[in-house]
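Only one protein chain is missing; all other protein chains are in place.
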Amino acid sequence: MDRKTIILGVIGADVHAVGNQILNYAFMDAGFRVVNLGVMVSQEEFIEAAIESAADAIVVSSLYGHGELDCQGFRDKCDEAGLKGILLYVGGNIVVGKQPFAQVEERFRQMGFDRVFGPGTSPEEGIHALKEDLGVT
Amino acid sequence: MDRKTIILGVIGADVHAVGNQILNYAFMDAGFRVVNLGVMVSQEEFIEAAIESAADAIVVSSLYGHGELDCQGFRDKCDEAGLKGILLYVGGNIVVGKQPFAQVEERFRQMGFDRVFGPGTSPEEGIHALKEDLGVT
Amino acid sequence: MQLANKKWALDEFMAQRQAVLSAWPTGEEVDLQEGMAYQRGIPNGQRFVTRLKEAKASQVTLVQPRAGVPLVADHLALLKHLETEGEADLLPTTIDSYTRLNRYEEAQRGIEESKATGKAMLNGFPAVNHGVKGCRMVTSALSTPVQVRHGTPDARLLCEITLAGGFTSFEGGGISYNIPYAKNATLQETIHNWQYCDRLTGLYEENGISINREPFGPLTGTLVPPCISNSVAVIEALLAAEQGVKNITVGYGQCGNLVQDVAALKSLESTVEAYLARFGYDGVTVTTVLHQWMGGFPQDEAKAFAVICWGSAVAALAKATKVIVKSPHEALGVPTREANAAGLRATKQTIMMLADQKMADGAALEEEIAVIDAETRQILERTLELGDGDIALGTVRAFEAGVIDVPFAPSRYNLGKIMPARDNEGAVRLLGVGMLPLTEAQKKFHQEKIAQRGRHENRGVSFQMVIDDIYAISKGRLVGRPR
Partner (left out) sequence: MQLANKKWALDEFMAQRQAVLSAWPTGEEVDLQEGMAYQRGIPNGQRFVTRLKEAKASQVTLVQPRAGVPLVADHLALLKHLETEGEADLLPTTIDSYTRLNRYEEAQRGIEESKATGKAMLNGFPAVNHGVKGCRMVTSALSTPVQVRHGTPDARLLCEITLAGGFTSFEGGGISYNIPYAKNATLQETIHNWQYCDRLTGLYEENGISINREPFGPLTGTLVPPCISNSVAVIEALLAAEQGVKNITVGYGQCGNLVQDVAALKSLESTVEAYLARFGYDGVTVTTVLHQWMGGFPQDEAKAFAVICWGSAVAALAKATKVIVKSPHEALGVPTREANAAGLRATKQTIMMLADQKMADGAALEEEIAVIDAETRQILERTLELGDGDIALGTVRAFEAGVIDVPFAPSRYNLGKIMPARDNEGAVRLLGVGMLPLTEAQKKFHQEKIAQRGRHENRGVSFQMVIDDIYAISKGRLVGRPR
């Protein structure tokens, strides 16, 4: 089986480390190669790591509420860096406050994210989606 | 001061005795003459007691939810018994469930109650209203 | 009829039966043999007794709501909601107040008006009017066991119909469903009528069908001292056991002080077991139930959640076999199914967070248990004395004499001389002991506890304290301090 590579990290000034550590564990356990950048990761760091490791997907977490500010322009930056079409996920508590998820999802899709996950999504759901989108069986 | 007489009781098949005992205490304390019929009082018993003691007001409690059924026709019965215009109050948890109070109040006013009090009304509010309506200072 | 705690001869029971069943047309639907056959078809996992025994063995507290609406379909939908959205372990069917007073015609009017207006016009499920068929439509459609919960002084017909209708537990008792729920019913009458219910339950039991019986622990739900409610529970357990009941859940309504509440529940269980053993009732399984605060609730839903959760914590720490749950609508009216389910989920979360913890033993707990044990025994022994050794007769006389006395009860057969109030830690004590057969030392204990509070509050001991205590929880605290 050719193992798919995933860049994992928590974007912006966000220090929520627990979910990141669990995702790291779960993705590895599911057979992915994971490059975990940990917390407080800038868009640039994500992109650099993706290029360096020829990644198949970038999985962005944002818990602290600034996700909407932190993610602006991410897709464009990927395109500019030559990562056109790379799979881009975002998940966590990605906006400030309790907002209707459909609207939030729409906004992040507009920003170029392929999939958007709400609060408390289980790692399994993420793994399922990754497998589907990356054609892993 | 000429003391006003009040008939007090809990209507229907209702056995909630605690509020009744407190109202009894509070009304007496406020200077009223109180004829307390206790719990499980029928419309007939209220009316009989009012005639017997030449009462100025009938204060009906209903806690258990059947108030709407138990109070139907009360005003008519009063009229028939010669208690035309007697002051008629009702209070407590007078309908089944949490319902918008304005609507509940309207329904009981239609039934001929002069004042309608919602869940958890303090005895003081009742006393204040009685004093106002009976011209006690 | 001379009342006695003596198992009814079968023909004595059968002789009454005809009259009971003919009180309302649906009585005709009841056929004892057919009812038993139907009960035998209910899988074990859907029986109350099974669940309670498992829970007792594994020390888990089960969660049960109150719920009942007038129409069968609505009622079933409500219970299904509480099963799935409320994660209820046990289900209830709360009976409306007309049925409780055998006013089946008024109940019928309530059913009709509910159909006509599309609003629930009754405060519960009129099981007698819906009959055996209506009951089975409910009980057979659920995978959770269902209990009848009510407050019926004469529940003979209700018991016949609901047991044949597939319910596997029946709440109530001749004292606990009289004194707090009636005004004019004598204890002779209600104890007698409840012997009927117990005898019927015993009959099912003798035929291999185990039905749970549950005396109503909280009584008036308002500042009831543990020794009173525990005494009543012991008596009703003895009365039920004599008629052949083998599975009894004794209950207690949370008073609010943690130590007192845990002590009361522990004392309840051991005292009931001790008296059952003393009178030779073997093979009776005793489980316990804690009722979340039964007095006036705060109107604010967030505050109501706090009252609910604190009750849940007490149930879990005391390792009650089950807990009866309130809803955030409690102060306002019969809850919507959503509010009811919310109360259940809050309870479940609390119970599960505390599932692996229990109240640590310690001197304070031991002392409180000793206090309740001793007071309860005082009352029970005097009751037995008054009945010349017969607990049924003794109970009637004990209530007459105020040897058992329930605060704030509507019944005219309750003396109403005792006056409870909280002490400085919020435990329910006696400001006035009335005619309770307590020793001088016991009386002094209560006096001193309340005097201590008076000193702390800088006021004399008076009825105002009691009023303040009645309002306290609904106004946001446990002890009704002067404002």
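Things to note:
A, B and C are the chain letters, set down in written order, and residue numbers restart from 1 in every chain.
The criterion applied here is as follows: contacts are C-beta pairs under 8 Å (C-beta built on N, C-alpha and C of every residue); 3 or more make two chains touch, one makes a residue touch a chain.
For clarity, every value in this text was computed on a predicted model and none was experimentally measured.
The chain that is not displayed touches the following shown chains in the complete assembly: A, C. For the chain missing from the display, the contacting residue among C:Ile175, C:Ile391 or C:Val479 is C:Val479, taking the whole complex into account. Within the set C:Leu203, C:Leu265 or C:Leu354, the residue that contacts the chain not displayed is C:Leu354.
In the complete assembly, the contact with the undisplayed chain comes from C:Cys309, out of C:Cys309, C:Leu393 or C:Leu431.
On the side of subunit C, touch with the chain left out of the figure occurs at residues 256-259, 298, 300-303, 305-307, 309-310, 312-313, 317, 341-350, 352-357, 360-365, 424-426, 473, 476-479. Remark: the residues of subunit A touching the chain excluded from display are 12-18, 21-22, 25, 38-40, 64-66, 68-69, 93, 95-99, 119-120.
The rule is simple: only the chains that are shown with their structure count from here on.
At the far end from subunit C, in terms of centres built from Cα atoms, lies A.
For the pair subunit B and subunit C, the distance between mean C-alpha positions equals 30 Å.
Computed from the mean C-alpha positions, the centre of subunit A lies at a distance of 54 Å from the centre of subunit C.
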